[in-house]
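One chain of protein is taken out of this complex; the other chains stay put.
Read from first to last, the chains carry the letters A and B; within each, the first residue is number 1.
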Amino acid sequence: MEKTISRPGLSALLEKLRGSRALLVIAIAVGVLISFLTNGDITTAVLSSALRQSTPLVLGALCGLLGERSGVINIGIEGQMLMAAFMGFLANVYTGNLIIAVTVGVLTGALLGALLAFMSVTLKMDQIIGGTVINILALGLTSFFYQQGLTTHGKLQPIELGPLADLPVIGRVLFSNPPITYASLILIFVVHYVLFYTRWGLRTRAVGEHPGAADTVGINVKMVRYINVIIGGGIAGLAGAYLTLEAVGSFERAMTNGRGFVALAVMIFGKWTPLGAWGAALLFGFASALQTQLQFGGSSIPHQFIGMLPYFLTIVVLAGVGGRSRPPAAVGKLYQPE
Amino acid sequence: MDISIVVLQANGITKRFPGVLANDHVDLILHRGEILALLGENGAGKSTLMNMLYGLYHPDQGEIWIKSELVRLRSPHDAIARGIGMVHQHFQLVPVMTVAENVMLGAEISGFGGRLNHRAAEQRVRNLSQQFGLEVDPTAVIEDLPVGMQQRVEIIKALYRNAEILILDEPTAVLTPQESDELFRIMRELAQQGVSIIFITHKLREVLEVADRISVLRRGAVVGTTTPAESTREALARMMVGRDVILQIDKGKARPQEVVLRVENLAVEDDRRQLAVKNVSFEVNGGQIVGIAGVQGNGQSELAEALTGLRRYTAGHVTLLGETMNAISPRRMVNMGAVHIPEDRHKHGLVLGYPVVDNMILTDYYRAPFSRGFLLDRASIQAYAERLVRQYDVRTPSIFVLASQLSGGNQQKLIVARELARKPKVIIANQPTRGLDVGSIEFIHRQIVAARDGGTGILLISAELDEIISLSDTILVMYRGQLVASVPAAEATREGLGLLMAGVHADAIERA
Partner (left out) sequence: MTEQSSSAAPSTIVNLLRRAWRSISVPVASVILALVIGGIILWLSRADPLAAYAALFRGSLGNIDAIGRTLEKATPLILGGLAVAFAFKAQLFNIGGQGQLLLGAIVAAAVGFGIKGLPFIIHMPLALLAGSLAGALYGAIPGALKTYTGAHEVITTIMLNYIAINITDYLADGPWKDTVGIEARTPPILETAIIPKWGPIPIGFFIAAAMSLAIWFLLYRTTTGYEIRTVGLNQHAARYGGVKVARTVILTMVISGLLAGMGGAIETQGVVGRYQPGFNVGLGFDGITIALLARTHPLGVIPAALLIGAMQAGSSRMQFDAHVAAQIIDVVQALILFFVSADIIVRWIIRVRAEEGEKVTLSTGWGQG
């Protein structure tokens, strides 16, 4: 829509809410502090849970953001995660080797990324349909091939980082996590560095903002998009592997449950930057952790309402409460060099 | 400057697109340090030819020789490697990045692991600026820069890559006459330093001013090569179009009636919430053409959009046909008898995905005879479209052809047909002949003058100074959102208007 067509009263309200992002963070920080002082164990548990819940979200957001920064919308993150989760699970069942299983998961995600790139860049299909195809394919294939009763050989265990793990609260929360969680934290910074400080990142961003400018200086727009989407796919694959190999330990039909879409909201809320996505993912993870806590803490609110929370939050974020953000200018548009 | 060395030679270049022969066995020779003008009207094939020299297209037939070596340019990469640089008509710059980032893109100075070295790039840009007299701040963000400066960035981009051959595609389209002069100075400086330049344009005046040699292209083929000394505007125009061209329209005196449009103290914001139109006031009478001259980007687009209901205005009054308009909507305007020929025919004027017939009712579909209440009357719509297509010479095989298939000239004629057929009392025309071939331009100019003679009041906004001078009865000049002058057409001169368009104050000219 060209302009936000809002009446004066509504737009003034929206403006006020938009400035509230900082307020939100402060409110949460204060809340956490109070909670810690009243009950340290539960606070630690909730924070740990928040980090765990945020991991697939931030990985999914990194996947989405690599694609979008180069101009390709990826709404197939859900399908990529699901398929990778399934393949990783199968690899675990048949080889018993967790490292191979994780690798299989990552490769699956990358392969689906290649498919998306093929559909969007080479076939010039509508990118949203392409993502939808991946989602439907993943759901169909995983449901078709999944049989009950397969046994797995355990899952990835937390690794304690020596003395750091003994620190109160942050020790348990930050420094005794399983490998994929650590990997995701490292990835955030790696992607941030590459995107904003290297030659490759400059070209990627140029392709996403103004592919014509990149094309006319000799950059291969198609290849840049392919590579970004495939690497992003690999990261989404890691998220899928996380679900079955680190978090849950087994597979369930449609277990991603919308996380791939929530990851898109995380990406948007984080203004298409890795660090922003991390913050947003933590926020969403925190909301989920809180939801679980309330659910088992015996709240009188029907659990379905609490279950709606992440989805509701996503919509709120998309509606721009907390600041309107601007995606890369050429995202979603077909680049036709005449 | 050894003008005898041939740096580029093209032989027999031919390029076909579905349905059109864009370039027909074109031959071209460029010497070192020479400024070669490629002249032709819109659609003659100039840009296509240059895109092939830059590796963006590939010729179906023909050879390209650079410095006596036969080359195949498969992509801009190859062209750049061979020392060819191109400044496009629509700038290929990333708006959110800095000058230095844009200049080094694709040829980055990088260190370990690809880490960017911004400082080195900025320094190189400064060096080039000084060497060629192209003042630019390497750390500035592109979207904050004025158009003239963005163009310099494009030139520096080419020089950064050691371009020895520079192609400039319609570079003066977005410049004031003064900025154009500045550009010509830069071009001569570059030529002096051994850079060879191909300069594409459709403007006769410029060609005679700056070129060493002129090649004229018509319908994809070279119809002649000459020099400024050996040619005149009329001769060149005849070569361009193939027949005698009336460079000045024949127009009787205006007989203005009562005021049809009055604008008072209008203020309009642009998309970035900055004031694009500041305190503008003027009047248009029936039977009169008021022209607003000005280089694009000085608020004309926002003014036109505000007057036609496509954009809100933040202050001021608009009185249309005697009625104060508190809120303008496109629908209301049309109902009152005011029409808008929009600046961007693809964005506002047409639905490219619709056939001609559906486009013809874009602003009228809701009223009789095209619809009765809720239902569309297909027969009436078809008959109407057939009639208009004939009357206004819209060249199309049928009214069921998609609008996207029509040439630019015919698309514009469709829009003009649609809006003028209603016999409006007010016309707001914004860049009505941009990018059109001479035939279409003549046709639309005649239509506008005819409307004026019929009593319609016309507000004409155009960046083509010749068009303004030729058609207007009164000329206003817009600069940075304000109207800086009002001149009766009979007293206006190109130079005077040019100065006003560049912001030189009206009384400063008087004092001179």
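Some observations on this one:
In this section, a residue touches a chain if its C-beta (ideal position, glycine included) is under 8 Å from a C-beta of that chain, and two chains touch if they have at least 3 such contacts.
Model, not experiment: these values are computed from the prediction.
The chain omitted from view is touched by exactly one of A:45, A:185, A:275 or A:331, namely A:331.
Here one chain is not drawn; of B:162, B:314, B:404 or B:493, the residue touching it is B:404. For the chain missing from the display, the contacting residue among B:61, B:329, B:391 or B:486 is B:329, taking the whole complex into account.
Residue A:135 is the one among A:92, A:135 or A:273 that touches the chain not shown. Looking at subunit B, the residues touching the absent chain are 308, 310, 329-331, 334, 340, 342, 347-355, 357-358, 362-363, 365-366, 371, 374-376, 378, 381-382, 398, 400, 402, 404-405.
Residues of subunit A in touch with the missing chain: 1-2, 4-6, 10, 14, 73, 75, 119, 123-130, 132-133, 135-137, 139-141, 143-145, 258, 261, 264-265, 268, 302, 304-305, 307-308, 311-312, 314-315, 318-320, 324, 327, 331-334.
The rule is simple: only the chains that are shown with their structure count from here on.
We define each chain's centre as the mean of its Cα atoms; on that basis subunit A and subunit B are separated by 44 Å.
Every residue of subunit B that touches subunit A in the complex is listed here, in rising order: 51, 54, 56-57, 75-77, 80, 86, 88, 92-97, 101-102, 105-108, 110, 113-116, 157.
Taken in their complex, subunit A has these residues touching subunit B: 197-200, 202-203, 205-206, 209-210, 212-219, 329, 337-338.
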